[in-house]
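Certain chains of the assembly are absent from this excerpt, and the rest are unmoved.
Letters are used for the chains, namely A and B, taken in the order the chains are written, and counting of residues starts over at 1 for each.
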Amino acid sequence: MATVRLMSDEEAAANPAVAAVFDDIRATRNSDFINNFWRALAHDPAALARTWASLKAIMVADGPLDPLTRELIYIAVSTANGCSYCIHSHTAAAKAKGMSDAQHHHLLAIIGMAAQTNALVTALQVPVDAAFQVG
Amino acid sequence: MATVRLMSDEEAAANPAVAAVFDDIRATRNSDFINNFWRALAHDPAALARTWASLKAIMVADGPLDPLTRELIYIAVSTANGCSYCIHSHTAAAKAKGMSDAQHHHLLAIIGMAAQTNALVTALQVPVDAAFQVG
């Protein structure tokens, strides 16, 4: 169903630029599994390298937000953007990073609540309170 | 600029159903400040009561996600939905709950990264990996 073919391991191995990224994904995640997103993106090796480098810097490297919180935020954005694949992949990632069922339910409740008040605020065209303006 | 008037404290005080909610917002937040969203919604007291009750249950009551994480998720959804008011109000709330500048920047980077990969996945129409399917 993709608008491009998904790159096989054989084809990836034959392209050094792609192989280097696939190797780093596998080493970083300590898993042989390369999910379909990277196989679809691999036909543009520069985009593959750039996207993986950014994702690694933002989602994997040390930072002020913990790995699970990062995945919850990712699921929230993906839901609001209606990206079915992304919801599936980051829900799986969040579970792998320890998201409990109760946390999953809480996340969903927040996403639903935000969507509701976003819509109400937009329909009401509420002006921003002066107290919320940055100095 | 709102599509309804913002309800004043005087008008709210004259409507017991509205006054009860405004009082509970003030008591819960330990502050006299009632932001414009509630003043716009107050013309429908049932909606005001229902929305506040849900928000209190999801964003204030004890739960498996901590208060700051909840605000980060709220900002993420509000950004993806393009709700300017909500971004302002929940960014202020997140700061009040201890969001550091570094955490704010990290949040923004995740939101931007998710938006980018959401768009790439959608344009590529990547099929969901079997590994991401729930049993």
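The definition used in the following text is that a contact is a pair of C-beta atoms (placed from the backbone, for glycine too) under 8 Å apart; a residue touches a chain by one contact, two chains touch by 3 or more.
Quantities reported herein were computed from a predicted structural model and do not represent experimental measurements.
Each chain in view is the same protein; 2 are placed here, and the whole complex, as held in this structure file, contains 6 copies.
The rule we apply is simple: only the chains that are shown with their structure count from here on.
Distance from the subunit A centre to the subunit B centre is 21 Å, each centre being the mean of its Cα atoms.
Every residue of subunit A that touches subunit B in the complex is listed here, in rising order: 1-4, 6, 33, 35-37, 40-41, 47, 51, 54-55, 58-59, 63-65, 69-70, 72-74, 76-81, 83-86, 88-89, 91-92, 100, 102-103, 106-107, 109-111, 113-129, 131-133.
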